[in-house]
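One structure, as structure tokens, below. Some questions next.
Every protein chain except one is present and positioned as in the full complex.
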């Protein structure tokens, strides 16, 4: 068990736990926002079952003066709103960690023996200042007191949150906070951890992956977003719907089939169009995803995975859909699959996805997961100056003549004249077709070959346009990690932790998963001392692609498939273990 | 251009071409049946566009005294019901081949110069004996005359076909046949090919792949079949519907989503249940296919591919869905994919699929394509004595106690008690769940891991139960071919042709595509002099699997993606070309 | 024949306090006890949603199916085992949104089974988006500007599409709901039961009070005519209202809108379904005749 303050990283983690419906997530997020505004860096981890009430909900806020990339591993301060939290989260507390609890509902004797109990009359204080709903306010103020963190920033946050609703409620919250702060302050001397504001820190924003995707889509000039709610993609719909006023038609439709077919229709008019869902919704979209392929429609599809199969584990995380999105839908057609690793990637890959879709006139998938979608991190505002709009060979105005929608060209791209352009009579066709679009002609063997080859040729262009893998860490390292998507954060933190111990690690983040960057991955693996593929799934789908595309096998692999994200500690431990093993025990066959 | 009678094989090919709606397919099939009944072997190839009328329809009947495995490469006798046939199919005629045509509609001058014209008053003879509809009868009789094949068998076939409807029509047809026969007989002396009945030949049946699958399903005791029509799978629905009286509930449902979900429901009651479709319908089934995976439902799903993407080329053939069926649906779960190569495989793999589904309690895919589904071959009646019923650990009657539907067991198989069994209260669940089936418990990390591992463990059992690859040809060969599915026929014919020339070839037919038989394929490739993967698709999906699972690359590959099946000649030519090349030019990197 | 208590699971309901799903759960257990099925003689299929979460709480031969697909799964069960009464529990998003096509076709198919729709006019489990039955202009996270479609009219569609038993009830009246359930369970054919089910957590518009002030029983009014499709259709239209309507200008009928007995069910028309279909798979079927037909 870790000791308080013993971790390599200079940050602190605070967990709030209680039943669903107690406002746990909002509480944690306002704590994080308070810290962020005072110049600290934060990362949330929300964990909850697929229930509206009851069950056990938890948010853990990691906070510190230096940036980090992933969620907390263990807990320094546990705010236990109920007994279940003590029972379930007690074991995550570091030796000497504090448990803020209400002696009225939790008995001191039930606290773990290695914990420091901080009894605060959460209920009573809340009630006398306005109602039980304020319990979270009391508890958060108590946590701040333990860290000797000033209360004023939190008070202004409460004012900001409640003033517009009711001055009375705002005042009540502030009073409740002060009382909680005062009560916990008594225990602060015993508690060694301290946290202070960092003055003059740069402005930051608190975003989860879905916020970042939405911002990227808005920046890219999205005009149409259609979706059917599905965890963890639902908040994209909420966000986009709130931004209809920015010039986006947002439709909550009857099912995912409609969403995808509408998006293809919207692309026909030249709108930048996107839909997003989780794996289950994408299953239903598969046919129309192929429609986008054969009709050469520029669409962006977000697939934010949760553990499957079928309904699976709606509120948890997994990277189980990589091979599915690469192979979904009957027949063969070009597609691009981009996997953002963090919020910055999510923003920039999203607007790039729209450009790629337009350049290639084919569907582009943004593949994420709940871990990235759901959890907030403080980040520097996204560099909007980098955003460009490249609509490729799309003709939106004026006139065309002798127009052939599917003209055979050297790079496979046929100029696309959208409806409204004079002379743009055309037939966009789900059947195989000739250059004009006629289905009858598409039955001829030579026409089929022409069009199939034309489409597939776009994969070559895609290889040159799609983002290359990104390498982190030293050129030579004791352990070389290959991974994709949201494992990026834990891997980067693990690298830092390992570096502090004198173990060097480097990391190749596969950003474009399809077309697969075989050259870069092969090169990285070829010089690796010990190679490791990290994946949040059971079957090792990235490794399958590496084997298929590079004819190489990594030395080892780390999988997790219990619905939870990797912690950096877990990855670091795997790397340590590999370094301890003599090289000949590693299983790699190719070098 | 091939010369008449010059092909290595002692068989003859007759093509009938004309517009859709002229009864071309039926005509060709009754010709084939006549030959079969007289002891000859036959194979059809039907080619038609996705139209009800017009267009250009063709059926080619290959017939000979010895068995063969695939369709004809070129044409010895062309029956041209219209000018378009002369134009389109003339080039396929061998040097000295005959064209049976009606001088009233086709001018002799338009015939290809290398053809022997056989003018027959098709229209007039038909009309005077009962109507234009009898044109096919006249033409077929003419073809028989050219081959000096006796007319009687054909006459009895006509009687068999029409007597029940009207003696007059039967008589008319017979008269028309006689006149056509007589007219063509005049030209038979000039035409060197001859065909005679083979007396005492064993009984045969004329089946296409879909017939074979249906017979396999019926033999296996299927109780429920649900489908939405989709070429080339529609005739399965027709066949099954005709056999409702044998004790099958057959439902033509509102869409493929309903079909797949109904089949999963039917499996819940212990019925042997199946649905079938083409790739587009399977796209819609994907989610419920995953439902079968997580609920551990024993279902059989037929996927009979046509060229995609999307609507694609409905009436043509392709092997473009292999990777899709292996990866369809969100999340990870065990599945088996079986690819019949011919009609005998289709029969036997179908009943085996039901046994596998029951043994493994997981979905089993039968992956075929239009080439196999649509075309008839004369085959020995299927060996029904080989059919066994193995329902695995399925409890259909009696009583169970302390029943846990998802009990964790060493091989991953949990005994399945169906509704109606006393004590079988259970919760079959699309959510992750615990051993009882409760979804709430499935959110716990350890329960998830238990159930995920339990399910995936079934893949190990699947490896031991699923049919192994089948090897054809000598142990050592000049060229070693790996392929799957319906390319089997052309490959086997190509091997015979090559053998006749002194080139030896062997062939490994991958029957179970998933779990992939890596050991057997690696072994086969490792000792191959020159290895070749043959696939009816663009991207080389089988090769991708070989690379992924065997870390090996074949020396060369042959793809076809124009919607047409390989001919044996094409494959033989590729093999010859490989043998001509010095070995160092082959591209293989692993051996 | 399980009693209400025996129908409960060790796994206890997790619905929000005050959720109408509790009442429907209660009514269903009582109706099953009253009709008197043994455990072996009925099966329950759930869709996905808070309604569907009921799967964990009822002891039975159960199937928690996909979102929107409970009806076809149930149909597969009903058409392969004639000895089972199949009950299908769905949400309004589940049953009328994503599952709308199966609803439409189930009505015209008249498979004997009971479809219960938890109509809370909201997507509960996914945190409060508009459902296909949400009232026009209702603001939700997916429609912050207000719903602009006309709501689904499940009773009207069911009646138009040939369902042979079409009823609606309000979960707040548990006894009435239970009596409607019993009639539905005893109906020979496809029974549609739409239930106004308040969702106190997300739907702040259609609350218990809101429904209670507006519902009235069809059979209490003159002219009650559940034999007439046209009458039922006309009554179905009176559900349309706007967000602010006063209780007396916006009366919501509950009860049996339409009932037609004596129509043969789908199962009745399948002579091969005399017994559970698993019995077909005890030994290889003789296909010699079928094979000979291809000779």
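First chain written, first letter: the chains are A, B and C, and each begins at residue 1.
Quick note on the criterion: contacts are C-beta pairs under 8 Å (C-beta built on N, C-alpha and C of every residue); 3 or more make two chains touch, one makes a residue touch a chain.
Treat the numbers as computed from the prediction; the structure is a model and nothing was measured.
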item	value
Touching partners, among the displayed chains, of the absent chain	A, B, C
Touching residue (missing chain; options A:86, A:158, A:291 or A:565)	A:291
Residue of B:13, B:60, B:173 or B:234 in touch with the missing chain, whole complex considered	B:234
Hidden partner chain, touching residue among A:21, A:221, A:415 or A:523	A:221
Residue touching the undisplayed chain, where the options are C:63, C:123, C:233 or C:257	C:233
Which residue of C:72, C:100 or C:115 touches the chain not shown here	C:100
Positions on chain C where the hidden chain makes contact	98-101, 104-105, 108-110, 132, 148-153, 156-157, 159-162, 229-230, 233-234, 236-237, 266, 269
Absent-chain interface as seen on chain B, which is shown	21, 50-55, 228-231, 234, 237-238, 241-242, 244, 252, 254-256, 280, 310-311
Absent-chain interface as seen on chain A, which is shown	37, 203-207, 211, 215, 218-224, 226, 243-249, 251, 253-255, 257-259, 261-273, 287-288, 291, 295, 351, 354, 381-382, 384, 387-389, 391, 396, 418-422, 424-431, 437-441
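By our rule, only the chains that are shown with their structure count from here on.
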item	value
Interchain centroid distance [CA atoms averaged], chain A/chain C, Å	37
Rounded Å distance, chain B centre to chain C centre (Cα mean)	42
Multi-chain contact residues (two or more partners), chain B	257, 287, 291, 295, 429-431, 439-440
Residues of chain C touching at least two other chains	14, 48, 53, 64, 66
